[in-house]
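Right, I'll just put the structure down here and ask away after.
One protein chain omitted, others in place.
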Amino acid sequence: MAIEGSAVEARQPRIRLGMVGGGAGAFIGAVHRIAARLDDHYELVAGALSSTPEKSVASGRELGLDPARCYGSFKEMAIREARLKNGIEAVAIVTPNHVHYEAAKEFLKRGIHVICDKPLTSTLADARKLKRLADASNALFVLTHNYTGYPMIRQARQMVRDGMIGPVRLVQMEYPQDWLTENIEQTGQKQAAWRTDPAKSGAGGSTGDIGTHAYNLGCFVSGLELEELAADLDSFVAGRQLDDNAHVMMRFAEKDGVRAKGMLWCSQVAPGHENGLKVRVYGTRGGLEWVQADPNYLWYTPLGEPKRLITRAGAGSGADAARVSRVPSGHPEGYLEGFANIYSEAARAIYAKRKGAKVDPAVLYPTVDDGLKGMVFVDACVQSSKRNGAWVKV
Amino acid sequence: MAIEGSAVEARQPRIRLGMVGGGAGAFIGAVHRIAARLDDHYELVAGALSSTPEKSVASGRELGLDPARCYGSFKEMAIREARLKNGIEAVAIVTPNHVHYEAAKEFLKRGIHVICDKPLTSTLADARKLKRLADASNALFVLTHNYTGYPMIRQARQMVRDGMIGPVRLVQMEYPQDWLTENIEQTGQKQAAWRTDPAKSGAGGSTGDIGTHAYNLGCFVSGLELEELAADLDSFVAGRQLDDNAHVMMRFAEKDGVRAKGMLWCSQVAPGHENGLKVRVYGTRGGLEWVQADPNYLWYTPLGEPKRLITRAGAGSGADAARVSRVPSGHPEGYLEGFANIYSEAARAIYAKRKGAKVDPAVLYPTVDDGLKGMVFVDACVQSSKRNGAWVKV
Amino acid sequence: MAIEGSAVEARQPRIRLGMVGGGAGAFIGAVHRIAARLDDHYELVAGALSSTPEKSVASGRELGLDPARCYGSFKEMAIREARLKNGIEAVAIVTPNHVHYEAAKEFLKRGIHVICDKPLTSTLADARKLKRLADASNALFVLTHNYTGYPMIRQARQMVRDGMIGPVRLVQMEYPQDWLTENIEQTGQKQAAWRTDPAKSGAGGSTGDIGTHAYNLGCFVSGLELEELAADLDSFVAGRQLDDNAHVMMRFAEKDGVRAKGMLWCSQVAPGHENGLKVRVYGTRGGLEWVQADPNYLWYTPLGEPKRLITRAGAGSGADAARVSRVPSGHPEGYLEGFANIYSEAARAIYAKRKGAKVDPAVLYPTVDDGLKGMVFVDACVQSSKRNGAWVKV
Partner (left out) sequence: MAIEGSAVEARQPRIRLGMVGGGAGAFIGAVHRIAARLDDHYELVAGALSSTPEKSVASGRELGLDPARCYGSFKEMAIREARLKNGIEAVAIVTPNHVHYEAAKEFLKRGIHVICDKPLTSTLADARKLKRLADASNALFVLTHNYTGYPMIRQARQMVRDGMIGPVRLVQMEYPQDWLTENIEQTGQKQAAWRTDPAKSGAGGSTGDIGTHAYNLGCFVSGLELEELAADLDSFVAGRQLDDNAHVMMRFAEKDGVRAKGMLWCSQVAPGHENGLKVRVYGTRGGLEWVQADPNYLWYTPLGEPKRLITRAGAGSGADAARVSRVPSGHPEGYLEGFANIYSEAARAIYAKRKGAKVDPAVLYPTVDDGLKGMVFVDACVQSSKRNGAWVKV
């Protein structure tokens, strides 16, 4: 029953972490903090948590930060922390999308590792610039496409890679939600307000917020590269400027002699779905199905045999899932554990960087390339939809 | 616990039924016979069961038919039975698609009611001709889009009609299967052979065989009319002439002020799916989900409230489902019962016809119009796919 | 996809069937009629459907029976039909329990096969007498423990017999319902009234009505024989005379070197359960789980391997299930099909009897022995509960 040693690694000093955004009331900031803490690899020591120095200090106090390291802006934090002897080694950027690029830039150029929420940026132009910056920097850039941290997503990826379903023909992705079924952005709901505001979110609404997750996951599991897509986007709620529903058809680049196809549906107006992220991949010899709400299960059907339920850390679950598991099978791990896996993978890379060592090739986290792909996806969806669903190359 | 009287209706003499196709080894013929028998409304008395007189007689003997009424061709049966004093009143046509039109014509023009398997015909031209014939005939034309006979599909339709989910924004349909993942049409599998042969099936493979079911069901439940579609069809299996996978985006005609959208996926190469027909409908105030493999359940989420599991004949299940239910809730009804409901609805209409009475408006079965819509759908899919996924009006 | 020939057997003349009970408004009578009709082995030709000649004739007319063969009593029917040239060959007894014995006696002694609803009788004494009568008679006695007709129950039984889970250690049975949570027997609900009346039901309430089903199924699948039980029975609803909830611990006779144990829970006061029959069997090398509401699935876990979902007529499903299946996997069969399987198995035996031939050993239906075991089970439950849960040998 024990997963021997899974949570006990030779201890290195914790990584000193700063945070941009994530002040009181922000959902995703709290998630990042728990994720950073869960496996004990990080210590939060500084923050530019809010848009004013006062609020930032107040939020910092709540989190037990030294007020002297609670900054009024990310730029100030970057400059000051870079000069400190024990300044931050990494920063988590958890602001609305339009801030990602400018914030990341300040840290990357000072050699501070960046762990950034997705989507990468609010514009494709920013994304391309950030890609160049990240490539040029010695610091790591980690994008929290957190669903790739779920053990059974790792398991699915391993099974595809190992040929257990044969060459892939189909990838079906969906991420329906219902929280924007009504016009709650007009009622002061803070999360809804910025997510439906093009100035803060960028060109994509549901496509950027959740479609990128589904797309990222489909590629992560299948190992395929998108070639072109055709999209039909809608804003069903009156007055909404960004898409709240998207239907996308996809064509992937040839791999193993097959040109795979896919569909993606993301929606924020689908009553009955909280976070209905689901990925299905079908090959010539089998199929896989995974659902985010029940993340410890992976359904696997070898063609012509009964469907099998592989459970996290249970029978049939392999090395890739085991590396990111903490508790025995039958005891569910959830969203925070998956999120923490991204942080812990990043920590393993940062530990190696500290020592000038090579990063273990098993270490796996989403990068700026994944982020750029996501932005290209959003842009292609928007372009295609404007051109009445014409196919757009990516 | 009892559904009082549900199976006990004032008895009329059984309807005399003939069958075209459905000889030994045919799956769907046996299904039609059970469906006809289940509620005791029909008596099979004649057949043109196979393509030669000898085989037809042999198959008829197995079914207990009078050899004198086992015919070598549907035309012979139509002519002879029309002249008999107690000749057949109705005929079930259960052949491959390319025979439907010619067979139906012979019976309709002689005033014999036709119960025909789907898709309506193998070509759109035939479908249009059959539509005209059926409209001109005094006889009924019933298409066995059998899934519309499932009680919880009736329930879903009623709930949409009653406004329980508000105006519909989204209709998501899928029907994945895996039985044609490999090239079994080359190995002598009879069902596979004709279904992948354009001469027998028509222009659509998976689109005709199962896509039409999913499309029919999406419209049946939502009450919407399709306006245009964009499709991407594939034949993943080498050498296969007809589509074995289809991705379709849909735009529906405005209703209640909303222009709904939809997606449809049908596939015969998706390992892990036997008959994975699923329909989901989302409105401004709620959502519905139904899965064919678990047909006694309907998932209903009123926006902002917990999801509810409505069961056939159970709490929350209404009049439309009750009329086509036989046993108490918690005792599952299945595919054959749903299929039988089409036959029994047809019987109610035929009983009324016998008496020259009006058919009870609650009686509901798919008609030639539904069949024509299905053929238009297949044609539009094929046209769109040929034109690289361009939108095609229907 | 086709199950070749499954529904097409060489046709024999239909078996002439009579029915005792099952007049208008009776749930189970209608079920028996559909079950008899489904595979076309029976023709209902006579009935003593109600307790008065007038009602019996009226009910008979509704069913299309010849009024001359609608009798005022089962005794009259037995006497008259036995004398007719084409009198009934078999009779279905679908009355409340207290009538079973007297009715069955009249037919058995005249060589008319009996298909009788469960539980066998209302008293253990009657059950023992009926056992002797049935053993002495040349006619068949078939008890409709209908759940043994479900294909995946046959599959489970085959897998246990074939050693796929090793020697059995545990059998867990449950059958919760909620329809008697309130005192509906006082409100004129006919089904509730007789089922809660000791004079009509016998000594057991939930134990007799549904506990016997669960017990029968546990033994059927596991192949074990009960040795002793300890029971705690309750009548939670004020004024109710018979048990509406029973907790039972079981010890089975040694088999394959193991003395298996079991638990059984049946309840009619468990809100949320319609017909929650579930059977789980665990051996030294694997486990099985089956749920009546989702009867086309059998969950199988070989020890140390992932759980598998075996589907009716799908991959991993064997010969025992195939013989009683009609439609391809992924198209659900339900309660009526399972019930019909008992009738069709009986028909196969009756056909053999007609010819004086041996019954195919694969033919399987519950007998008077199963019925007697059920009565002994009910009696033991009642005795044990009276003696404060002492162990009672069976």
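Here the chain labels run A, B and C in written order, and each chain numbers its own residues starting at 1.
The rule is short, and it goes like this: contacts are C-beta pairs under 8 Å (C-beta built on N, C-alpha and C of every residue); 3 or more make two chains touch, one makes a residue touch a chain.
For clarity, every value in this text was computed on a predicted model and none was experimentally measured.
Engineer: Checking the contacts here: which visible chains does the omitted one touch?
Structural biologist: Counting the whole assembly, the omitted chain is in touch with A, B, C.
Engineer: Out of C:Thr95, C:Ser137, C:Thr301 or C:Ser317, which touches the unshown chain?
Structural biologist: Final answer for the missing-chain contact: C:Thr301.
Engineer: With the full complex in mind, choose from C:Glu43, C:Glu102 or C:Asp232 the residue touching the hidden chain.
Structural biologist: Checking each option in C:Glu43, C:Glu102 or C:Asp232, the one touching the absent chain turns out to be C:Asp232.
Engineer: Looking at the whole complex, which of C:Ile165, C:Ile210, C:Ile350 or C:Ala380 touches the chain that is not displayed?
Structural biologist: Missing-chain contact among the listed residues: C:Ile165.
Engineer: Considering the complete complex, identify which of A:Asp162, A:Glu254 or A:Asp294 is in touch with the unshown chain.
Structural biologist: Candidates A:Asp162, A:Glu254 or A:Asp294; residue touching the omitted chain: A:Asp294.
Engineer: Which residue numbers on chain C touch the omitted chain?
Structural biologist: These residues touch the chain not displayed: 165, 169-170, 172, 178, 181-182, 230, 232, 234, 236, 245, 247, 249, 251, 258, 261-263, 265, 267, 269-273, 280, 282-289, 299-303, 307, 388-389, 391.
Engineer: For chain B, which positions touch the chain that isn't shown here?
Structural biologist: On the chain B side, contact with the omitted chain comes from 300, 304-311, 314-316.
Engineer: Hey, which chain A residues sit against the chain that's not shown?
Structural biologist: Residues of chain A in touch with the missing chain: 1-11, 13-14, 24-27, 30-31, 33-34, 37-40, 59, 61-64, 177, 179, 190-191, 273-276, 292-296, 311, 314, 326-337.
FYI, only the chains that are shown with their structure count from here on.
Engineer: Approximately how many whole Å separate the CA-defined centres of chain A and chain B?
Structural biologist: Computed value for the inter-centroid distance: 43 Å.
Engineer: So, what's the distance in Å between the C-alpha centres of chain C and chain B?
Structural biologist: Roughly 34 Å, centre to centre.
Engineer: From the mean C-alpha coordinate of chain A to that of chain C, what's the distance rounded to whole Å?
Structural biologist: Distance between chain centres, rounded to whole Å: 54 Å.
Engineer: Could you say which residues in chain A touch two or more other chains, in rising order?
Structural biologist: Within chain A, the residues that touch at least two other chains are 300, 307.
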